[in-house]
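Please see the structure below; I have some questions.
Every protein chain except one is present and positioned as in the full complex.
The first chain written gets the first letter, and so on, giving A, B, C and D; residue counts start at 1 in each chain.
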Amino acid sequence: QGCSGEEAKAPPAPAPGGTPGPAPEPELGPIEGELHIYMWSDYIAEDTVPNFEKEFNCKVTLDTYESNEEMIAKLQAGAGGYDLVCPSGYAITVLKHLDLMEKLTRKHIPNLGNVAPIFTSTVFDPTNDHTVPWQWGVTGIAYRKDKLPTPPDSWALFLDAALKGKVTMMDDMRDNIGAWLRYRGKSLNSVDPTELAAAKVDALAAKVNLRAYISAPVKAQLVAGDVYAAQLWNGDTMQARAENDNIEFAVPKEGAAIWCDSLVIPKGARNIRAAHEFLNYILRPEVGASISNFTGYGSPNKLASEKLATPVPYPSEEQMKTLEYQQDLGAGTAVWDQLWTEIKSS
Amino acid sequence: MAGRLPRWLVAITVAVYAFLHAPLLVLVVFSFNDSKFSAAWEGFTFQWYARLLERDDILDSLWVSLEVGLISTVVSTLLGTLLALGLARHRFRGRAAMESLLYVPIVTPEIVCGISLLIFFMFLKNVLHIPVVLGVPTIIIAHVAFNISFVTVVVRSRLEGMDRNLEEAAMILGADEFTAFWRVTVPQLWPGILSGALLAFTMSFDDYVITSLVTGPGSSTLPIVVYGMVRKNIEPSINAISTIILVVTALLIYASDRLSKPTALKP
Amino acid sequence: MAEPVVEFNNVSKTFAGQKAVRAISFRIEKGEFFSILGPSGCGKTTTLRLLAGFEVPDEDGGEVRIEGQVVNNRRPYERRLAMVFQNYALFPHLSVERNVAFGLEQRGVPRAQMVERVRAALDMVRLDPAQYGPRPPAALSGGQRQRVALARALVLEPSILLLDEPLGALDLKLRKEMQLELKSLNRRLGITFVYVTHDQEEALTMSDRIAVMDNARVAQLGAPAEIYERPRTAFVARFIGESNFVIGEVVATERGGVVVKRADGNLVAARGGEGRAMGETVQLAVRPERVELTGPDQAPGGQNMLPARIRQVVYRGEMLHVRATLGDGSEMVAAMRNEGQLRRPVVWQEGTECAVTFSPDDTRVLEPEPA
Amino acid sequence: MAEPVVEFNNVSKTFAGQKAVRAISFRIEKGEFFSILGPSGCGKTTTLRLLAGFEVPDEDGGEVRIEGQVVNNRRPYERRLAMVFQNYALFPHLSVERNVAFGLEQRGVPRAQMVERVRAALDMVRLDPAQYGPRPPAALSGGQRQRVALARALVLEPSILLLDEPLGALDLKLRKEMQLELKSLNRRLGITFVYVTHDQEEALTMSDRIAVMDNARVAQLGAPAEIYERPRTAFVARFIGESNFVIGEVVATERGGVVVKRADGNLVAARGGEGRAMGETVQLAVRPERVELTGPDQAPGGQNMLPARIRQVVYRGEMLHVRATLGDGSEMVAAMRNEGQLRRPVVWQEGTECAVTFSPDDTRVLEPEPA
Partner (left out) sequence: MMELRRAWLRWLSRHPSLRAWSVMFPGAWWLLVFFMVPLGFMFAYSFMERNVYGGVEAGFTIEHYARFADPLYMKILVRTVVYALGCTVASLLMGYPVAYAISRSGPWKNLLVFLVILPFWTSFLVRTFAMIFLMRDTGLINTTLMGMGLITEPIEMLGTPAAVMAGLVYGFLPFMVLPIYSSLEKLDPSLLEAAEVLGAKPAARFFRVVLPLSMPGVVAGSLLVFIPALGSFLTSDLLGGAKEIMIGNLVQNQFTSARNWPFGSAASFVVMGVVLLAVFAYLRSRDDDALAGA
């Protein structure tokens, strides 16, 4: 209820790097009412919100969604009430096209400078006007080192008939077809029909080996040893590894998807000031580290990244050449969907 | 006719109950398992129950779910039963059409139902300027909308071929239509109403897709929280809360079954 | 005459194209014991249901009045009657006592009084309230159920009581007791009874007036003795009690009667038959208990006399029926008191020649049946 | 004696602690028409259900035999009987004709023959197959339903037929016709009938033997005339027909009879009473139709004679009942033939002094009732 705005004793802001000359920014009102955050579940450390509430004397409600589209549909329909949402990269593009994001008022986010340069000015938000990066990760291969003779280094692993029934890939067209595009050295955002046709051939060849198309829940089967290798995110792999240290993560040499989820303020937000405070808050090194320690994913916050219990190093220049962000495919989505339907139902 | 049931029938029944309850048993057992991934038995622990105390979101959402479940069940059972009554007891033009319309909510894919309701509510709010706030009321509206049909279909099947004589007897004894309905029809229909209500509550209590679309800030139901947690991995505290729900309902049911003895006519 | 309590004016009811009740009219006075008698499927239950309000008369199907008011569209519970259903219609989910209490509860009778009245009603139908009160109807025998149905209606002491064969499943002794109870309620409380029964004796002993229905119509309406002694049609004569029929041509008409000539030439005198023309063929009826048997030549004077031969003696408890064949092969029955067959058998043996005699005063001219 | 078709040996059945049938035993011969008579709730239906196999006798509850075989645990469909249920139990989802055809289908009767037999059965119960055959039972009147239930059992021509008040909802005339049909089936096809009825006249006219049940026991078992003329107990005397009772002390015993002295000093002679001691108090019974009324001093000799005063004359159709009060205030009833009250009323008026006379041969000594 009625959170009285109490100016934060924020640490002195380091100079924002790579920010163009300051434009006149609007003044924001005080922190009012509750802060409503709408994000993926289990994606925030358990102490993050309580500490924020204590410090800023502002109640936070956290609601969760399970797909970007669910969140977009609600925003698109005009169901406001959320102050912060957490879209994945391509979803930012969609939100931008639909004009569903508020512009950030930078002077209220002095910690913005803590963001590592490789996560600023991304393809989704080149001007850094709308987003504050939250967590990043890579989609690679999680495997049981005790069950595989050699550590995998290629998507070709899933074409190996010897592993028939012991491997899984993610149940997501972007990750799945994307992997096969990368396998042939193509962009995972390709809409070129011949490239896609080739990816389909590979995907179908892999399908016979796969035990299932399955995403995060494969962890239990990796831990149990039903599955030897699975296409998976690095953070989830780390969570599974906590249960069974035979589990390792590899990024195929052909390349893979890198992603970075961000926080944005949707149109219709009521408590914009508190949202800014929250954005600033999570950019504190210790807060960012706490979040990443909880999720197992990397922190785009450079200072936080250095404090992680299990370091998730930023990709090297070399690696960045093969890692690629998933971008919105626009009209190409339909083509991909048709392809995915064909793969699934053959 | 206290005819005993043939042994094979009892065997099938026991097998089906075992089929239905085996996963529950697993779930209960793993709520005491000292492993985050339910992969194998790692040892006994109460930690997941302890953790529930910290997870306000699970408990909050449980209350929301119960509130939504109970209210929507009562409303949809009432409306559905009346609808069934109208369909079974009256002949009017377009009855078959009306009845097949009942199946629309059953055939409509959840996502279509959810999105259409979301659009509809926003239409009310943004175009007609009716102050609709997404939250518990909209969830209840949605749940009633898709539960009515289930209740109606079930109750309708019970009404089929039921004797009208009893209602007539009630009416000649001075009960008007309302009283006759309440005192005579409802008790006769009771197994149907109970079945319908149970299905309605179950669907409401377990619905994710539609609820997630018509819910608003701060009114997550249990499935929304659970789906979120499960997306990554099923944490055993979910097993713990499920176990608690099961045990509590089982106890409540048992107690109410014991207590509900027919009342004698006493001064 | 006072305002009738119940009035049917040309009431009709059709089920799926078939008339169950066809333009019937009658009036019932306050406090009257009015019975409806008729063969199975003639429309008795339908008539009661029309009166109770479960059935609405056809369009243009006449009007039903209660206490002067047209009630065609009045709901059953607004008509303030009580009814015993032919199939009992007990509430299976309520115990016997709660079944009986149901109507009292609807009328808001205070609890203590209710318990008392329920007990009294069960006592009246000879069911021990302590033993049967708490049972569900399913744990009762057929007759016990019927008695509960009766108690459920009686307990209300309504001003009009409809009963659809309320004693059909009871044994003779209990039935007699119940008849007395019902009759005393009728007398004591002035309740108007509309009573459907198959038991003619019941109808004859209990009723003030009887409507005999046939094929959806009222065939005759009158006091019991009138119906029994002066049936208007062959249907009524045959249906109420037994009758011997004589067919012949009118050969003489006198004041208050006719003389008829049978095909075999014998003459029979009868009462009634006003307006019948000479030469017309008419049917006459005479009750078996008005028929005497004598030796062929011992017939007393002034009586109708037909020569006959004994065919069969049928044992029927209180009565004996002696069947005699007339010259033309038709049959007449004489009912005699059974004075003990083991010790004092009737003198009539199969094959004995005799004379069937009956008084012209006991012989009635019947009206032709309606189409 | 040939093997009995049905045999009950000490059969008992208890419902919820209450005995519905208490150690009853009887045998039924092949082709016999065996009736069970008794007050409501005495256990008739339960007896039939034990025979049909719907109820199993209690543990140690005796045995039921059919054709010599113990069938306690035989399922109903293995017993090859047919039954008419008291509540009809018609299949609501089948039309009338399919209800009737049901049993034939179970027996694999060929289609053409089946249609023929169904039609014949419906004709037999006076239901037009064309009109009523296709109807659902819900569109029938009460009596019509009962007739369908009857047809459904009759069509099978089983060797044993159980009927639980099969004619209770029919009017007298139809009931008589059905009685004749049933009796003729019994004679013609040799079907064994086990028949529950409330109608005594029906039981008396149709049965070869009757079992009178009282309170879960068989009170008397015998041929109709025997039961009617020589009831063993007051219960049977009262239950079958009507009886006048005389109570007194034995003052003389002779061969085949006793003389009893009433409290008012009048002596009454009666038959039976073997083994009764002098001074013992006994109950005598005499049927109303064996009672004569005479002027106080016109009583014939050799008869029992009790002075009385007329109290009431009751009109009962075929019969009149004249009730007379004796000196000690007890009442006796004399049944007289109704010879036409309008024209030839009985001479007895309320208040007339008279004498009640009845022959010692019509007066029976009753056994005391079992505890």
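FYI, contacts are C-beta pairs under 8 Å (C-beta built on N, C-alpha and C of every residue); 3 or more make two chains touch, one makes a residue touch a chain.
As the structure is a prediction and not an experimental result, all values here were calculated from the model.
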Residue in contact with the excluded chain [from B:Ile71, B:Leu85, B:Val133 or B:Val186]: B:Leu85
Among B:Val64, B:Val153 or B:Ala169, the residue in touch with the chain that has been omitted: B:Val153
Absent-chain interface as seen on chain A, which is shown: 67, 69-70, 72-73, 76, 94, 97-98, 165, 168, 171-174, 207, 210-214, 217, 220-221, 224-226, 328, 330-331, 333-334, 336-338, 340-342, 344-345
Residue ranges of chain D at the interface with the undisplayed chain: 52-54, 75-77, 79-83, 85, 87, 89-95, 102-103, 105-107, 134-136, 139, 152-153, 156, 162
In chain B, positions touching the absent partner: 1, 3, 5-6, 9-10, 12-13, 16-17, 19-24, 26-27, 30, 38-40, 78-80, 82-83, 85-87, 89-90, 92, 95-113, 115-117, 119-120, 123, 141-142, 144-146, 148-150, 152-158, 160-162, 176-178, 188, 191-192, 194-196, 198-199, 201-202, 205-206, 208, 222-223, 226-227, 230, 234, 238-239, 242, 245-246, 249-250, 253-254, 257
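In the analysis below, only the chains that are shown with their structure count from here on.
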Distance between chain centroids, defined by C-alpha means - chain A, chain B (Å): 36
Inter-centroid spacing, chain D versus chain B (mean Cα positions, whole Å): 57
Distance between chain centroids, defined by C-alpha means - chain A, chain C (Å): 92
Residue numbers of chain A (touch at least two other chains): none
Sites on chain B at which at least two other chains make contact: none
Contacting residues of chain A [partner chain B, same complex]: 34, 36, 38, 40-42, 46, 61-66, 70, 73-74, 77-79, 81-82, 215-217, 219-221, 223-224, 236, 239-240, 242-244
Contact set on chain D toward chain C in their complex: 15-16, 37-41, 44-46, 86-87, 139-144, 146-147, 164-165, 168-175, 198-201, 204-205, 224-225, 228-229, 238-239, 241, 287-290, 314-319, 335-343, 359, 361-362
Chain C residues touching chain B - in the complex, by the definition given at the top: 52-54, 75-77, 79-83, 85, 87, 89-93, 95, 97-98, 101-103, 106-107, 111-112, 114-115, 118, 133-134, 152, 156, 162
